[in-house]
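For this depiction, one protein chain was excluded, whereas all remaining protein chains were kept in their positions.
Then we have chain A:
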Amino acid sequence: MLLDALAPDAARRVADAQALDGRALPRAAAPGSGIAVTIRDLRKSFDDHAVIGGLDLHLPAGSFTAVVGRSGCGKSTLLRLILGLEEPTGGRILLEQKDGTRRDGAPKRIMFQEPRLLPWARVLDNVAVGLTGHGKKAWRRERARAALEEVGLSDKAGQWPATLSGGQRQRVALARALVSRPGLLALDEPLGALDALTRIGMQELIERIWRAQEFTALLVTHDVGEAVALADRILVIDEGRIALDLRVEVPRPRRRGDPDLARLEGRILQYLLHGPGREEKPSQGELA
């Protein structure tokens, strides 16, 4: 069972819940069920202004990719296109399950910068929103309770969101995104509004759950340090194109302040601040 490592109790509950109603969850409930994303010649314009111009990209199932770039570079648009929140002007986006089946309607979830919880629903019911359209109400709540336990908030199930701290709200939003066992989780600067310590705690939580559930993760962030700490691969987007495509081959668990990570972070920042050509030369191929 995929949750064993985290919370045996939660895993048991999920198993019980699935026994209660096995038909309700899509196949993504099985471990190692990340969705692979393939993008061909993707273009998107708003009022004749091209935000994304001819982008090709492949995200293997179960990978963790971070997208960084200056404001307005098109990184959030890319994420919204993959999620189907925007219609592409041209090109194709293909989502595939590991076994090769096409999963255009596959469970893909997004975590926004703001938690976007329903203020009039209790924490538990907010998490259950993630299972909209699946199963019976009692079953949804049972699953939601297990997801809350994963993010360490089971004692807040009956509270109103207004009584939680910013970090707790974002954890509830994470539980809501994960409760349906998505094959793809997009994170649109989900930690931008949190204080530094809470942010590190959240990064560790996201990494832990990602390693346990093996979904495909796509993180859009301003914070280059966050990108190098979490991702296997970092894409630097500039003017709607992939300007840098770097692999982060530092083993996990990664230590904060690791010199390799710091060097990579410095290189990306250099690129973002001063443009191509001004980055440190020898680093090509060193980490990439």
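Convention: a contact is a pair of C-beta atoms (placed from the backbone, for glycine too) under 8 Å apart; a residue touches a chain by one contact, two chains touch by 3 or more; residues count from 1.
Everything below uses one rule, namely that contacts and distances are computed from a predicted model.
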item	value
Per UniProt record, name of the chain withheld from view ["Heme exporter protein C", "M56 family metallopeptidase", "Aliphatic sulfonates transport permease protein SsuC" or "Tryptophan synthase beta chain"]	"Aliphatic sulfonates transport permease protein SsuC"
Of A:Arg70, A:Arg116 or A:Arg254, the residue in touch with the unshown chain	A:Arg116
For chain A, the residues touching the chain missing from this view	83, 85, 109-110, 112, 114, 116, 118-121, 129-130, 132-133, 160-162, 176
